[in-house]
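Omission of a single protein chain aside, the complex is shown with its protein chains in their original locations.
Labels run A, B, C, D and E following the written order; every chain starts at residue 1.
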Amino acid sequence: MKVMARSDGRSPDQLRPVTITRNWLAHAEGSVLVEFGGTKVLCAATVESGVPRWRKGSGLGWVTAEYAMLPRATNTRGDRESVRGKIGGRTHEISRLIGRSLRACVDYKALGENSIILDCDVLQADGGTRTAAITGAYVALADAVAWMRKKRMCPGDPLVDSVAAVSVGIVGNTPLLDLCYVEDVKAETDMNVVMTGKGAFVEVQGTAEGTPFDRDVLDDLLDLAASGCAQLTELQKTVLA
Amino acid sequence: MKVMARSDGRSPDQLRPVTITRNWLAHAEGSVLVEFGGTKVLCAATVESGVPRWRKGSGLGWVTAEYAMLPRATNTRGDRESVRGKIGGRTHEISRLIGRSLRACVDYKALGENSIILDCDVLQADGGTRTAAITGAYVALADAVAWMRKKRMCPGDPLVDSVAAVSVGIVGNTPLLDLCYVEDVKAETDMNVVMTGKGAFVEVQGTAEGTPFDRDVLDDLLDLAASGCAQLTELQKTVLA
Amino acid sequence: MKVMARSDGRSPDQLRPVTITRNWLAHAEGSVLVEFGGTKVLCAATVESGVPRWRKGSGLGWVTAEYAMLPRATNTRGDRESVRGKIGGRTHEISRLIGRSLRACVDYKALGENSIILDCDVLQADGGTRTAAITGAYVALADAVAWMRKKRMCPGDPLVDSVAAVSVGIVGNTPLLDLCYVEDVKAETDMNVVMTGKGAFVEVQGTAEGTPFDRDVLDDLLDLAASGCAQLTELQKTVLA
Amino acid sequence: MKVMARSDGRSPDQLRPVTITRNWLAHAEGSVLVEFGGTKVLCAATVESGVPRWRKGSGLGWVTAEYAMLPRATNTRGDRESVRGKIGGRTHEISRLIGRSLRACVDYKALGENSIILDCDVLQADGGTRTAAITGAYVALADAVAWMRKKRMCPGDPLVDSVAAVSVGIVGNTPLLDLCYVEDVKAETDMNVVMTGKGAFVEVQGTAEGTPFDRDVLDDLLDLAASGCAQLTELQKTVLA
Amino acid sequence: MKVMARSDGRSPDQLRPVTITRNWLAHAEGSVLVEFGGTKVLCAATVESGVPRWRKGSGLGWVTAEYAMLPRATNTRGDRESVRGKIGGRTHEISRLIGRSLRACVDYKALGENSIILDCDVLQADGGTRTAAITGAYVALADAVAWMRKKRMCPGDPLVDSVAAVSVGIVGNTPLLDLCYVEDVKAETDMNVVMTGKGAFVEVQGTAEGTPFDRDVLDDLLDLAASGCAQLTELQKTVLA
Partner (left out) sequence: MKVMARSDGRSPDQLRPVTITRNWLAHAEGSVLVEFGGTKVLCAATVESGVPRWRKGSGLGWVTAEYAMLPRATNTRGDRESVRGKIGGRTHEISRLIGRSLRACVDYKALGENSIILDCDVLQADGGTRTAAITGAYVALADAVAWMRKKRMCPGDPLVDSVAAVSVGIVGNTPLLDLCYVEDVKAETDMNVVMTGKGAFVEVQGTAEGTPFDRDVLDDLLDLAASGCAQLTELQKTVLA
């Protein structure tokens, strides 16, 4: 497979510089500014006692997420969803993905009847906002859980694993890790992969933007994603240490 | 791998009885009632000359989809989204998936500046509504395209391939093809796979509902999905012949 | 009175072929596909224990209806009300009419504090969708009530009569029964009449679309409607027998 | 038929005191405060050059109406529809009724491509708000048309007739004209009738609130309504003279 | 300072003719039609036992307001906010201002856990609608409180003062009291001032529409406003006597 030069000089299997800054906000029980290159997402974890109505009395907790983008996070300004009066399909889809991903590492029973809401607001976008959000939100979640445990709010340890995510894609026949915006736009195939710290898959979402892809390509992309997630897992561990 | 008895007596790699009834509606340019066992989806293809504003003057066509469920398609009645005044995240997500999937077999240039809208309304739900919708919508799309070609509306043949979709999942450690509702509810992992008639992947969406899954499981599920999609492709060919 | 030839060869006082198919859906407590010629409406009756807040503790039940049209039920595609984010005036008006009509044959006390919701979704429209909906919904209601009585959910027999409806109108000076779409468009006067099985009026809604009409015309139309409703009542009885 | 004493001492076939005050507003091209007893509706006619998009280039005009109620028009305060963010079914229904009724006396060609919007806002409600609105709106419409003709805005005389409306109903087996609120609440059958100045019917909307009604009752109610509308027509003439 | 001739011949420090008509509505606990020249606002006070959720169990009452404008209150017709499905920023802002202003003269404890809602609907607009609304709403509030006290609904006297409001502004370098619409449009600076009967400030909202203003101008405007509010306070007293 031919290796193409990337716009920022990375090798195909190289992540962008990733930084995770904890405690970025004063009020939230956990908060993180996560940066994947030019992508900046502010992740805030809010702890609320109680669970949604449909879960009351179950003894189980709940974790959910809301994703949004500031109007000028992108190159041209987007309308605010609050002004339009409704949430777009893409926003809905990503919020649901983040929530599902983080629930994969949570033991609801150990959490008790408490809720954790993860707000992931994209301050600046340069590709991979949903994977950055998941990776950062895990750290905010871990801080919020630590805060709860200190307050003896939960019956056990609700975190059974960690979760990280990365995008992969095919650009000009080359499988690339962690696509930035200009790569994302040109990608024939685009895949978001969420994995646990132990290396199992939580979500695999692959889409042929142009030409449909065959099984070999899919296998290459999964290998690349697994290596990226492993590196992000290490970073999460270091940051939380 | 242990083979578990399925609720309807199928073998793990067996589809439910699938029927595709063409021309179910009098007015639409293409229309299909597709049934995957107890799941019934009415797919209507509407041809409109012209394209959305952002595509005007490009010489290219557009294909989009809207998915919805009748309130009593399910076991307990759901509120109408029109009454609630907004479309839910799940509806948005599936509409987008159907649109993307069908666009994978369309040559926009050959379509000319025309739009085809695929309305997929679930009359009765028993698992796999989105995959049934995609499989049926392709046939409605093919009929609509035939109608356009007869009217000499498009510069070329807009259909470059066919598209079919099926769900697969892990229930009690067994990989199963085409999950019905009771299986879907118990599934640890759930995957929707969209493939072209030629056997390439258009979408792979796998989600760990319970335990995260490893690569071997993913491989088994992809094999199963490929065999299911191949059978559905054959059925589409027969029906359209 | 001059007899004009009708587009489908019917005599002025002749109904279109009407079919009522019971148990069209697997989940609903009562369900009917009703067809008045090319008009097809799916009527689903949902039983819920409990009543709306304003009726709680009264010992009385409630019956309500929601009417809607699939986007491609008509000759040109209509936008979904869920997408527009609001229900149109026509939809509201017809939903209210169906609910009021069916409540005319219900003994709330015998129903107990239970609710029955009638969803009437037009799959294909060719005039007279509201009258077909009322006529079909009555059969779905009867099935739902039978289901409740079998489960001993209601203190008595909530059905005190039956209800059927038909449209009548003046086209080219001729009073016609059960207008199809092309007739409806040309009608100078258009009237929807809902009657009980015993022959009393529940609703009379006459509108001069063009020239205002005088009392003689009104009398002719009411006669025609009474004969149409009587035939529909017979059909309902046969179908439910 | 037994004559029942009415709460305000009227005979069964007697209207409440009706007053129509022209030019109640300074800005509108026509405006009327109409009072049917305790019911007060402010009707404002707005002339706009141009017609809705779907009518452009037809050479024909358009007349439409919007009905609303102030929150404290009624005995207990109702929420504002602007605050709830949607218009209720009843409001929609009445707005459509008023528009249809007034269009019955308009020659669209003579109006030219101009629109008249009739805003009917209920300041105080005591039954019969929709019929008062129609009766008053006709006078506002006539004033607006006069204003237009003075400005030579329309090619001909757009008013081909006049329109008035009244409610009738059965209370305690007695047919009553022009029901006030306490009567309306007790009515077994309730009918709104819109008629032209020449005595033809524009709308007949009868509803059995309790017991379904037979043809004799319907005939009695129509007679009563015809006499009421004739009186209102006389008043409109006097007021406009 | 040069004295400019005003469009209606008033002196710079002269109010328009102000009339306050009590008991304009039959149902409301307090109601007033207030007129500041051509500006007519209908103010209705509704008493409800109980308070909003966030205040329950506090022993304290609540006073709130909703402001709106009829579509044809103005020179050209405005769309209804109920039709647009959302309340505009200006409406929100004025509703909040009226509520805050009236709460300044209310002793929540003496009111007990009761709510008073002030609906201020502009029937005709000619500048100063918000200040007319506040001035009239106070009188409606006083009548509602009197009604409550008669019914012994409140533990004490909830009215600790009165409240009145007036607009002032700079037009052509001259400070003017109580601007009508044509003056408002030309004003470089526009200020709304709410004061208690005892002469203290409740709200001061000054805005430079054109040139920013200096401290001297601000002082002049405050003087003018104080004199206007004092006159309105006197009128309120007279009307309520």
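As a convention for this text, a contact is a pair of C-beta atoms (placed from the backbone, for glycine too) under 8 Å apart; a residue touches a chain by one contact, two chains touch by 3 or more.
Fair warning: this is a prediction, and the values are worked out from it, not measured in the lab.
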(request) Mind giving the shown chains that are in contact with the missing chain? (result) A, E
(request) May I ask which residue of A:Pro71, A:Gly156 or A:Gly172 touches the chain that does not appear here? (result) A:Pro71
(message) So one chain is hidden, and I want to know which residue out of A:Asp8, A:Glu81 or A:Asp184 touches that hidden chain in the complete assembly.
(response) A:Glu81
(request) Based on the whole complex, identify which of A:Leu15, A:Leu123, A:Ala226 or A:Leu240 touches the chain you can't see. (result) A:Leu123
(request) May I ask you to list the residues on subunit E that touch the chain which is not drawn? (result) 86-90, 92-93, 95-96, 100, 104, 161, 191, 195-196, 198-208, 211-215, 218, 222
(message) Just checking the interface: what residues of subunit A touch the absent partner chain?
(response) 25-28, 31, 38, 42, 44, 46, 48, 66, 68, 70-75, 77, 80-83, 85-87, 91, 117, 119, 121, 123-124, 126
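As a convention for this text, only the chains that are shown with their structure count from here on.
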(request) Just tell me the minimum hop count from subunit C to subunit D, counting one hop per pair of touching chains. (result) 1
(request) Taking each chain's centre as the mean of its C-alpha atoms, give the chain farthest from subunit A. (result) D
(request) Please compute the C-alpha centroid of subunit D, do the same for subunit E, then give the distance between them in whole Å. (result) 33
(request) Note the residues in subunit C that touch 2 or more other chains, in rising order. (result) 85-87
(request) Can you identify all of the chain pairs that touch? (result) A-B, B-C, C-D, D-E
